[in-house]
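Let me give you the structure first, and then I'll get to my questions.
With one protein chain held back, the other chains of the complex are shown just where they sit.
On to subunit A.
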Amino acid sequence: MAHEATMSPLAHADDHHGEHHESPNVFGFWLYLMTDCVLFGSIFAAFAVLRNQYAGGPSGKELFDLTNVGIETAILLFSSITYGFASLNALAKNKKMVLLWLAVTFVLGLSFVGLELNEFSSMIAEGNGPDRSAFLSAFFTLVGTHGLHVTCGLIWMAVLMVQMMGPQDLSERMMNKLACLSLFWHFLDIVWICVFSFVYLAGVM
């Protein structure tokens, strides 16, 4: 009901003049992202306090593999621009290309999560799990929360791709969904900037 009411004037506006007004759905999602921002801020604050509390365990210098972090960073950055290409093709109503770029983004996101899980499992296998020290608890909470967000974004992306596969055109409703996921995906890349800067790079100094 609610989205029907907000969408019909939009559809007409787009046909007749270039002024594209942002949907209230997208603005609402932006508000959610801002609260998510505060959530990550809190976890970063906890990490900032606990980053030197090793409890005799290993420090970041011994644990972090910057090559792995560099690859993860590159993957996320590439997935940001491939999602951007999907958005541009969606605006041009080129559905096949949207699906193609979303698939590329999905594969990149999946390999990011895979690399992160691989890193986590090898750390835990060596006895350096979240229970080892306050530093590692904060590390797993922060990086794990980001990874969980990426995983949710991947599930969301897969659902959108399935919904788009039918014969129908890209509706205004689907455009809003794509716009929300775009904000989410680019936002996660911004969080990752802080993670690789202040967790990994600052951790090995």
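The working rule: a residue touches a chain if its C-beta (ideal position, glycine included) is under 8 Å from a C-beta of that chain, and two chains touch if they have at least 3 such contacts; residues count from 1.
As a working rule, contacts and distances are computed from a predicted model.
A chain of this complex does not appear here, and its UniProt-recorded name among "Ferritin-like domain-containing protein", "Cytochrome bo(3) ubiquinol oxidase subunit 4", "ABC transporter permease" or "Nitrate/nitrite transport system substrate-binding protein" is "Cytochrome bo(3) ubiquinol oxidase subunit 4". If you put the hidden chain back, the residue from A:52, A:121 or A:168 that touches it is A:52. When the full complex is taken into account, the listed residue touching the unshown chain is A:190, out of A:148, A:165 or A:190. Note on the undisplayed chain: of the listed residues A:41, A:114 or A:127, the one touching it is A:41.
Counting over the whole complex, subunit A has residues 14-15, 17-22, 27, 30-31, 34-35, 37-38, 40-42, 44-46, 48-49, 52, 66, 70, 73-74, 77, 80-81, 84-85, 87-88, 91-92, 183, 186-187, 189-190, 193-194, 196-198, 201-202, 204-205 touching the chain that is not drawn.
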